[in-house]
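Heads up, one of the protein chains got dropped from this complex, but the rest are sitting where they should.
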Amino acid sequence: MTKFRKRNLAAMALAASLTALAAGCGAAGGANNTAAGTADNTKPVDGGTLTIGQWQKFNQQFIPFMDSSLYTANITMEAFDSLFNIDKNLNFVPWLAQSYQWSPDKKTVTITLRSDANWSDGQPITSDDVLFTMDYLASPTYTNDLQGQYESLVDPVKGSDEILAGKAKSFADTGGFHKISDKKFSITFKTADAAALWYSIATLQPIPKHVLQNIPMKDWLTSDYDKMPTVVSGPYKFTKVTTDSVEMQANPNYWAGKPHIQTVIWKTVTPDVAPGLLSSGQLDMYLNGLKARDFQNLKALNNVNAVAEPEFGYEYLGWKLWQKELQDVRVRQAIAYAINRQQMLQGIYKGLGQILNSPIPKGSWAAAPDSELINYNYDPNKANQLLDEAGWKKDANGWRIDPVTHQEAQFVLDYPSNNPDRASEAEAIAQDLQAVGLKVKLDPPMDFNALLKKVLTTNDQQLQQQMNQSHQIYLWIMAWGLSTDPDPRGNGWTYPNANNLQDWNDPTNEQLIKKTYDVAAFDQNVRKQALIEWQKYFNQQWPAMILYSRPDIVAVNKRVHIPQDDVLTSMQQFGPYINMFQWWVSPQ
Amino acid sequence: MGTYIVRRLLGMIPMLFAITVFTFLMMHAAPGNAIDAMINPSIRDIEQLKEHLREINGLNDPLWLQYVHWLEHFVVGNWGFSFNFHEPVIDLIGPALANTLLLAVVAEVLTLLFGIPIGLYQARHPYSKFDYTASTISFVLYSVPYYILALLLIYVFAINLQIFPAQGATGTGPLAGTFIDHLYHALLPALSIAIANMAVYTRYTRGAMLEVIRKDFTRTAYAKGLSEGRVFTKHVFRNAMIPLVTQFGFDIGSFAGGAIILEGLFQYQGMGYLTITSVNNRDYTVIMATTVLFAVCVLLGNLIADILYAVVDPRIRYN
Partner (left out) sequence: MAEPLLAIQNLKTYFISRDSTVRAVDGIDLEVYPRQVVCIVGESGCGKSMTSLSIMRLVPKPKGKIVDGQIVFQGRDLLKLSEKAMTDVRGNEISMIFQEPMTALNPVLTIGDQITEVLVRHRNMNKRQALAKAIEMLKRVGVPRAEQIVHEYPHQLSGGLRQRVMIAMAMVCEPKLLIADEPTTALDVTIQAQVLELMRQLREDFNTAIILITHDLGVVAEMADHVVVMYAGQVVESVNADELFAEPLHPYTQGLMASIPTLDEEKEVLYSIPGTVPDAAAFPEGCRFASRCPLAQPSCFEKMPELREVKPGHFVRCDVV
């Protein structure tokens, strides 16, 4: 195993130096050094081909929400528009839904679809298509037979439970959906919830009822339409799908105008090879998976723009809040001060990425400004001081005594085996904690599922007791990718919640979270303020050690012109945020 | 010969059986079951859903019954449904196996085509300049991980010279998916495998030839007045083949496994790639199928080696 890793490292080092080599003798060009995402005054040219590489293979499941792979979703989002789009600050903006209006009780939203939005076969996109899509996601067939994972997108809508239980067939019958006209409908939620629209219906990508209604839903998985949808709503149509690549052509009937770029090709490309292919121009763009150590080499290529932005998500160090030792907030804060996150980013991610002191990354409109938060800068003295205050005395060997057990405190740190960076992070954390006298035992890396299972089972009462008695304090490293809406519930900060792995059960927290989605929060400013208040509380309580957002590196050939409003990063959750139909490529 | 093969085939049955049991138990014991793996933990009523899935997938039956059901289905080609790809496993394995076989055949042809003649030439002129050069090069190539070799080949042939595709098992354009297209895409990864394997074959060939050259019967052959060429082709080579056959059988056995790292590096959609993707996604039906297939291939490789063994060595045939 170690041998294998060594070989791998050597190979990667080589790959990096090869990139450098390619940079040295790289392709000429880059006359106008347009940085990705900057304005471009030249006149767009129509035509050309854009070749995009992704590092994992897509699945041939192109009906929206059929497949949970990000790499599939990146492709389907060019073929299927969603009701709302996102702006630069992650605000939702009308898209297929031209406008929306809340009822006075804030339970019902009335949405008007764009009158000019048609399917690629000329049929209009209607309220019926939206209902059809909602019914598909709510149906038991979707969850059970198709094993879909996006039932949550309709979950807050009135009647979702009856449909899932098989007691009703359609939201039209449960009062969840009301068709007003072909282009106008209303949706009624179970409760007045300021976040519900955004974390559910807003990202819905309607599917064509007139095509799919004739196929039993159970058979969608194996249908030709799923392998290569023929009728689409987005800027690009599927023209060729093989096991290795997807070829798309501009949809001339796209409501927002025919896209400039004629052909888009999606390929699967290994990160080790991607820098070379970018430099030679065989690849125009690469998403998700470029390595931090390649960033400088990529930047040095004179035909490529490389951007490293913090991902929309974070890595964190988790613990169980029912462990008596961790119930003292000073201990949690001490851990925060003890860990040198700056150095971890430097060492592991070449200084890219961004340290977070709250669970809402800075890219969001809802992120609390730094001035409102305690900044847990690396400060071992402060950590020592806090531990002293909390009564964690040092023994003769310099190790701290657990005030609960009166023995040497013993932390155990687990991390998943799916990424070699996790091991470096675990080692760095262990070292930093040992430096303030907290003894840490590193477990061998665990399969991610096994780790998740371990973390989840400790919710069990008996196990809690056992763990409390075993004198071990349990830590783990994991990462969250976040959905666009900053709702704290979505990321597991309420109790009970399947994603609340640290079992944070705190009435103040619950109250603060409630304020982020209650009736008053329908006012965006109120909601924002509530979210900031909640972040301040979180930041002070520190129920988990938020580490940082890792860097997300995107590289694009300079011949690709991207409007300023489109930011080339964190494709992950933003779907149609990247308006590729507005891009254009310089003729070769 | 016929009975020999039949006997060997029958001998494989208990092995196969043991392999299926082993695979089944291994998967059963693996961390995180398939149901956990495929469910988004934020789904409501998660336990109920899990229970439902367990029930419809027969995971609540006693273990032996689960095994029997699985085996029954497996034998008739019903290898289950992939949770990850949403396709029948057999439909996934088919093209992946075809790709891997193509890769393996091309790689083996390249290996044998160059490896053996180079080894022969070395053995014929041992300690010559050519021999030393070839030995050194093959030692270097053998010690370089083929991952690095593959990267180098990609950079040279796919990125700088652009005469081969860098990634994938098929391309785009009008030829996409044709045999020519597949072959074209298989060449570079096959070359990476072949270069490393070639080193093995030249060393084996040279070593085996030199050993046979020292044998008494080689001297007898010379004493009969045969020319050197004739001695080499008729007497020495046929004997030197015997150890090579073992290596060849081993190669065949490892084909179906595909070269996991290599296929990943080339994004070559073969068995190795399918397996690693499935392992990452805990796609148990696929993993079980590929595991059994690997085992079968190893057994088949041994069988083929044994048959070839018997072909080249009459001492085995007549025992």
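Per-chain residue numbering starts at 1, and chain names A and B are given in the order in which the chains are listed.
One rule holds for everything that comes next: a contact is a pair of C-beta atoms (placed from the backbone, for glycine too) under 8 Å apart; a residue touches a chain by one contact, two chains touch by 3 or more.
Everything quoted here is computed from the prediction, not taken from an experiment.
J.: Considering the entire complex, write down the shown chains that touch the omitted one.
T.: B
J.: From the list B:A221, B:L265 or B:L308, which touches the chain that is not on show?
T.: Of the candidates B:A221, B:L265 or B:L308, B:A221 is in touch with the missing chain.
J.: Would you indicate which residue among B:H182, B:R203 or B:H235 is in contact with the undisplayed chain?
T.: The one listed residue touching the chain not shown is B:H235.
J.: Which positions on chain B touch the chain that was left off?
T.: Its contact residues with the unshown chain are 126-127, 215-217, 219-227, 230, 234-235, 238-239, 242, 312-315, 318.
Just so we're on the same page, only the chains that are shown with their structure count from here on.
J.: Between chain A and chain B, what's the gap in Å when you average each chain's C-alpha atoms?
T.: Centre-to-centre distance between chain A and chain B: 38 Å.
J.: Quick one: which bits of chain A touch chain B in the complex? Just the residue numbers, please.
T.: For this pair, the touching residues of chain A are 7-8, 10-11, 14-15, 18, 21-22, 53, 57, 59-61, 66-68, 143-144, 146-147, 149, 151-152, 155, 164, 221-222, 240, 242-245, 247, 265, 267-270, 272-273, 276-277, 279-280, 282, 418, 446-450, 452-453, 456, 490, 492, 497-499.
J.: Name, in rising order, each residue of chain B that touches chain A in their complex.
T.: Those residues of chain B that touch chain A are 31-32, 36-46, 49, 52-53, 56, 83-87, 95, 145, 147-148, 151-152, 154-155, 158-160, 162, 166-172, 176-177, 264-267, 269, 273, 277, 280, 282.
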